[in-house]
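One protein chain is absent from this view; the other protein chains keep their places.
Moving on to chain A:
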Amino acid sequence: MTGRQKLVVIGAGMASGRMLEQLFDAGADFDVTLFNAEPRGNYNRLMLSPVLSGEKSYEQIVTHDAGWYAAHGVDCRFGEAVVKIDRANKVALSGSGGVPYDALVIATGSAPFIIPVPGKDLPGVCTYRDLEDTNAMIAASLPGSKAVVIGGGLLGLEAAAGMAARGAEVTVIHLMGHLMERQLDPAAGYLLQKDLERRGIRIHCKGATKAILGKDRVEAVLLEDGTVYGADLVCMAVGIRPEVRLANDTHLHVGRGITVDDQMRTSDPAIFALGECVEHDRQLFGLVAPLYDQAKVLAATLLGQTAAFQPVQTATKLKVTGVDLFSAGDFADAPGREEIVFRDPGRGVYKRLILDGDRLIGAVLYGDTADGSWFFDMIKQGKDVSGIRDTLIFGPAFAGGPTANPLAAVAALPPEAEICGCNGVCKGRIVTAIEGGATTLDAVRSATKASASCGTCTGLVEQVMALTLGAGFTANTNPAMCKCTDHTHEDVRRLIKSMALKSIPAVMQELGWKTGGGCASCRPALNYYLIADWPTDYVDDRQSRFVNERNHGNIQKDGTYSVVPRMWGGVTTSAELRAIADAADRYAVPLIKVTGGQRIDLLGIRKEDLPAIWTDLNAAGMVSGHAYAKGLRTVKTCVGTDFCRFGTQDSTGLGIRLEKMLWGSWTPAKVKLGISGCPRNCAEATCKDIGVVCVDSGYEISVAGAAGMDVKETEFLCKAVTEAEVMEIIAAFTQLYRENARYLHRIYKWVAKVGLEWCRAQVEDPGTRRALHDRFMLSQSIYQTDPWAEHAGKPADWAPIADLTLRAAE
C-alpha cells in the first residue's frame, strides 16, 4: 500500500477521543477522518451533569478543541452522520459523499431507550445523552416550573438534581422499589431518597408510566396507578442500548452490541469498534473506565502491537453535589455470603460490606465514602481480610492505628490502589507524576488523566498531592466564601435551595463548616441568603447582622448613630419638616444635613436615644429610611409632569409608588433607584442600580449603573408602556437579583456575571416575570415592616445594662 493509512472514525465520543489520543501520543501516522452526528467534537459527556446543575459551563468540559484536531491533521466532519458502510469498496458514506478507509472504527456509543407510551413524541419530552438534551432541560428549569424524570437510576437522578438546583419542581418516577437498585441495596436507596426529598425532589417509587399527556406539548405524566404529575418537561432516563444500526445494516456480527474480540476487531478484519456500542465476551459497558481500557487496546492494535482487552471491576459514584454514595462489586444476597453493616442514622451514614469467605466482594457506602477506594482496592485484589475482619468496616484509619487525620485514609492506600476509577489511575502513578514536577492539579491531570473525567476523585487526587508535596501544596479551587468553609458563595446559595437548608446551624452542619459559629463575614451572608430563599420559614438572626442593620442606623466614628427618615420620592410636607426640626431640638442633634439621596439626615445621636427619637418620628407618620441597609435605599425623582414644562410622565408619583412597593426588602447589597421625567434626566436615573427615564411613549427601564467606587452608566433592560408594567418588571428584576446574586455584590457586579441577556429573558417572559413578582410580594408581606416601630417600645434594651459610675461615687 502506498501513502499514509486512512483511518475513518465514526463517532467523536468519550471512547474514540481517548483512542485517538493514545494513537497520536504513540506518534502514529494516520490520515484520520472523524465523523460525529453531534454538531461538535469530543467533550466530557460525564460532565453534562455539572453543566445542567450550573456548576460548569459547556466550554469547561470540551476535551479536544479545534487546535488539537488541526495539530494532528484530523479531518473533522462534525454534524455529519455516517449512514452506510460500503464494506466491499471500503468506503464510509455520509450525506456529503464517501470517504475511503483502510481501517474503520465504529464508536457510536448508545442511544437512550424511549419507553413506548402514548405521548412520547410530544414536544417537551427529552432524554439525557448530549448537550442538546442538557440545554433543553436548562431552558425548562426556570424557578417554579415543573419537571418529571422517568427513571431513578444514575442518569435520572443527576438530571433531577440538576434541574432542582436551578429551581424547578422535580418529580422522579421510578419503576422499582428503591432508587438506583442496580448499584444500591434498599437501605442505601432509602437514605438517598430521603436526601433527595430534603432537597425538594419528589420521589415516586414503584411507579409505572402509562402515558404522557398534553395537547401541543407535554402537560402531565399519567401513571398506571392513576397518579398524575403536572410537567413542563419530561426527561426519560430509563436506560440505554448500544447504537448498532450501522453495524446491523452492514451485516457485521451483532449480539446486543457489536461483537468484538480481545483486540476490538469486529467480524470484518478491517473494521474495529469500541465504547458503549460493543459487546465483548457477552458483556456490555456503560461506564467510561472499561472504555478507556478498550481505547488503549485498540490504539495498540491499530499500531500493530499486541494487546488484549480485559474488563475490570467498576465502582459507581453519583455526581450530585452534597450526596456521598459509593458502590462497588457484588452486593446481592446469596447463600454463603455474609455481610457487615454499620448504621449511624443521626449522621445519615450507612456502610455495608459483603464477604464471600475471607474475601471482600462488594461494598455500599452512603454518607461517608472516604474509605471507598480502600475497599474497592480490596475487592479488586481479592485480599484475605479475615485478619482485620472485626474492624474492617471502620476503614483504613482503624486498620492502621487510631488516627483521626483525614489524610490517613489516603496515606494508608498502597501505591497500586486506584484513585481515579474512570481512567484507572493508581496512587503510585500520581505520586510519580507529582515527583516528576506536576505540582498543580491541572498538571497532574494532564500527566495522568486522574480526575479528568467524572471529577469525583478530585478530592482524593488533591489529598495525594498534599501528602506528596506537604506544605508546598495549595488546593486549586475558586475562592471560598470565607475561611470557615471551602464552598463558594455560589455553591452555598445553590445548596441552600437544593438541600432545603433553612437555618444557619443547618447550613453549617450540612455543608461542613469548619468553625463552630462562623465569622463576621459568612454569618451576615448566610442570614441574607436564608431570608431571601425562605421568607416564610426563616427567622431573621439579628446577631448575624452588621451593627448598622442590627441597630437600624449608621454607626459614626464616635459610636453615635445617624437617623434618616424616609421621604417618599424626595417629597416632604411642612408637618414632616416640623417634626424633624422638633426631634433635632429635643435630642440636641449636632448636624442636620440634606443627603445625596433627597432626604434629611440627623447625625450624632446617642444609641440610648434612638428608640425615643424613632417614637417621635413614627408619631409624625415617618418610618426608617434604611439608609444603613443592604436593602432598598432611596428612589430619587424629579418634579416631572406636575410642574416641569418638559415632563412626559408622572415621574414623582411613579417614584413614590416604587419606593412604597420596594421599601423594607433585604437585598444582597444596597439598591438605589432614580426616576426621571424626560431624557434630561434630572434624577440621575442612568447611574443608579435601577433607573427609569420617562418618554412620550412610556418608560425606559435600565439597570446596573454605579456611581460609587465605580462609575458606570446603566444598560437598557426593556421598555414598558404602563406604570403597572414598570412596577411589575422592577419587582421581578429585584427578586431575580435577590435570589441569585452573591452577598455584597451590587446589581452592576451581578449583571456582569450573569449577563444582561439572561436577566432580560427572565423578566420578559410573562410567566417567569409574574412568578418572580409574586415571590417578591410574598416576601414583602413579611418583611415590609418599620424597624423603628418594632424597637420604639423597648428603650431599655438600648441603654447600658448597668452603670457602675454611680456606685463608685457613693
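Keep in mind that, in the parts below, contacts are C-beta pairs under 8 Å (C-beta built on N, C-alpha and C of every residue); 3 or more make two chains touch, one makes a residue touch a chain; residues count from 1.
The criterion applied here is as follows: contacts and distances are computed from a predicted model.
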item	value
Hidden subunit of the complex - UniProt protein name among "Pyruvate dehydrogenase E1 component subunit beta", "RNA polymerase sigma factor", "Amino acid/amide ABC transporter membrane protein 1, HAAT family" or "Nitrite reductase small subunit NirD"	"Nitrite reductase small subunit NirD"
Residue, one of A:Pro524, A:Gly647 or A:Pro787, that touches the chain absent here	A:Pro524
Hidden partner interface residues of chain A, rising order	515-520, 523-524, 542-547, 550-551, 555, 557-559, 800-805, 807-808
